[in-house]
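As structure tokens, the structure follows; a few thoughts come after it.
A single protein chain has been omitted from the complex, and every remaining protein chain is retained in its original position.
Here is subunit A:
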Amino acid sequence: MSATTERTARRVLDALRRDPLAVGGTVVLVLLVVVGVAGPWLAPAGVNDVDVDQMLRPPSGAHPFGTDELGRDVLSRVLVAARVSLQVGAVSVGIALVAGVTLGLLAGYYRGWLDSVLMRAMDVLFAFPVLLLAVAIVAVLGPGLLTAMVAIGVVYTPIFARITRAGVLSVREQVFVRAAVSIGASDLRIMRRHVLPNIAAPLIVQTSLSLAFAILSEAALSFLGLGIQPPAPAWGRMLFDGRGFVTDAWWLGVFPGAAIFLTVLAFNLVGDALRDVLDPRQLTLAEARRSTP
């Protein structure tokens, strides 16, 4: 780690520590990761333990979040479903980050026709409301965990490509890049060693905010039955299955939704705090363009 990177990291940590909301968000995220990893062991009951004698029971000592229409323990299902949400969020944003940064680097660095072709392609993807495109992709590829991750990854790629390209365009005119070119450094080396580190800040911010939106999108997809398939638990799917009973069994609507809300809120709070430190001028994805599902 270079001295500059170390200094920036320290500045970010200091700023996050001073922001109580960011601290709260970070604590929630750490807890979530623990639940994501250890969910099956923390869960008091098996996620698919059907018990017809215990159908639609309100929260009690035995079932703190109540039971669902098949008598399954809601708390256990909420805990185990955390892993699915985090997994989809991380993998899909990972796909969008790698694909978007690669395309943005190529477009911004080489410019010319390659830039035009790639950016028009990104414009085309941007012309679809986010969730609609994800639904269409999952619909044709077949519902499931993998296709949901690919679909969400694809729809969030353009935003990373645009941010990267904009960064590259300003960095590539800097003296240190021209110096690297003049001593004969390869394009790959220039992009990796000189360009990428200098456009990392907006990308880090965008990654954190995109995680929030990716998790919301996953919840929406699984609400529509297009995410991970039953009987595996997913928060969105639990809300969909419980929606018919919700006026009689409020706990089926409250707990899985609260889990989604807390997760997304935590990512947003940390993302906002990172933005304030690293890249104050950047708009959130929501402000830049939020397609309500």
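In the analysis below, a residue touches a chain if its C-beta (ideal position, glycine included) is under 8 Å from a C-beta of that chain, and two chains touch if they have at least 3 such contacts; residues count from 1.
In this section, contacts and distances are computed from a predicted model.
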Among "Glutathione import ATP-binding protein GsiA", "Hydantoinase B/oxoprolinase domain-containing protein", "Ethanolamine ammonia-lyase large subunit" or "ABC transporter permease", UniProt-listed name of the chain not shown: "ABC transporter permease"
Touching residue (missing chain; options A:L16, A:A81, A:V171 or A:L216): A:L216
Contact residue for the chain not shown (choose from A:L16, A:I95 or A:L224): A:L224
Absent-chain interface as seen on subunit A, which is shown: 120-121, 123-125, 127-129, 131-133, 135-137, 139-142, 212, 216, 219-220, 223-226, 236, 239, 243, 246-248, 250, 253-254, 257-258, 260-261, 264-265, 268-269, 272, 284, 286-287, 289-293
